[in-house]
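With one protein chain withheld, the remaining protein chains of the complex are depicted in position.
So that you can tell them apart, the chains are marked A and B in the order they are listed, and the count of residues begins at 1 in each.
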Amino acid sequence: MQSVIFAILAGITLGSALMVVTSRNLLHSTLWLIAAFFGIAGIFILLQAEFLAVVQVLVYIGAIAMLIIFAIMLTRRIMDPQQPRFNSQWGLVGGFTALLFVGLAAVVTRVAWPVAAGEIPADAIAQLGADFVGVYAVPFEIASVLLVVAMIGAIIIARERE
Amino acid sequence: MVPLTWYLLLAAALFCIGLFGVLARKNAVAVLMGVELMLNAVNINLIAFWRYTGLNQLVGQAFAVFVITVAAAEAAVGVALFISIYRQRNTVDVEALDDLKG
Partner (left out) sequence: MDYISNLFVNLGNSWTTLLSSFLPPWAVTLVNFLVVAVILVMMPVVATLTLTVMERKVIARIQNRIGPNRVGPWGIFQAIPDAIKMLTKEDIVPANADKPVFNIAPLLIFAGAALLWAVIPFGRGMIGQDLNVGVLYLVAVGSISTIAIVMAGWSSNNKFALVGAFRVVAQLLSYEIPMVLAIAAVVLLVGTMKMGQIVELQTAPFILVLPAAFIAYILAAAAETGRAPFDLVEADSEIVAGYMIEYSGLKFGWFYIAEYGNLLAVSAIATTLFLGGWRGPFAGQIPALGPLYFITKTVLIVFLLMWIRGTWPRFRIDQMLALAWKVLVPLGLFTLLWVAVVIKLPVPTFVQWALSLGGNLVAIFITLTIMGRSAKRYAQKHALAGA
């Protein structure tokens, strides 16, 4: 049962990801990207990480995909479907990434991963929250500083100068 | 339960598709989308390893949250850069932006 669900979600994710990188229309690319994000959120639910799944939908679909759509709408004259979508090195790159995948797959399937069975703790989310202000307090603060810096930086870069 | 290897293969495939997008697309916005796919592949790996090997430590989930944070920051700055470049050059074609080429 889980295998079937995994196969469907993986199919959605990979199929959408392929459409993202090959679609001629940039807006269609973004919509396929959203479909891929949904597939990945489904994978997270299958892995019983509900919090991450919801954050995935909230941040990637609600914020990042919206931001990209906004960028496309603001720069929409670049969206000429007649223009080539790939640069001159795409054949080389395609071969290289295919090779990389074969290499990664070989490694992933050969290694005997130390799998430890166990139950998810019932209060995993509360534990995660406590960890963020305990064990990971410093990285958490740095991440929030990063967000503030990125926000201010983005506003300054994109602001129209008079 | 689905074996761990399947998740790792899925993540590897997603990473390679994203990498292809980054290296082969002409449009900078499409390149950004490729980067997002790669970051997502990393997240799948982190969560899969958390689920299969490290249930009592939440480091996998915590790290995935940090990856999402960095992705959000990166997307914000990236989109701001595209808009700024588009205003000046009327293009965000990564092949046309080679002023620093010697």
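By our rule, a residue touches a chain if its C-beta (ideal position, glycine included) is under 8 Å from a C-beta of that chain, and two chains touch if they have at least 3 such contacts.
Everything numeric in this text was worked out from a predicted model, so none of it was measured.
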Displayed partners of the chain not shown (whole complex)
A
Using the definition of touch stated at the top, determine which of A:Ile5, A:Leu18, A:Ile61 or A:Leu100 touches the missing chain.
A:Ile61
Among listed residues A:Ile12, A:Leu27 or A:Val115, the absent chain is touched only by A:Leu27
Since one chain has been left out of the picture, which residues of chain A touch it in the full complex?
25, 27-28, 31, 34, 50-51, 54-55, 57-58, 61-63, 65-66, 69-70, 73, 125
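As a convention for this text, only the chains that are shown with their structure count from here on.
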Compute the distance, rounded to whole Å, between the mean C-alpha positions of chain A and chain B.
6
Going by the contact rule at the top, pick out the chain A residues touching chain B in the complex.
2-3, 6, 10, 13-14, 17-18, 20-21, 26, 29-30, 33, 36-37, 40, 43-44, 46-49, 51-52, 55-56, 59-60, 63-64, 67-68, 70-72, 74-75, 77-78, 83-90, 93-94, 96-98, 100-101, 104-105, 108-109, 113-116, 118-121, 124, 127-128, 131-132, 136, 139, 143, 146-147, 149-151, 153-155, 157-158, 160
Seen from chain B, its contact residues with chain A in the complex are 1-2, 4-10, 12-21, 23-27, 29-30, 32-34, 36-37, 40, 43-44, 47-48, 50-56, 58, 61-62, 64-66, 68-77, 79-84, 86-87, 90-95
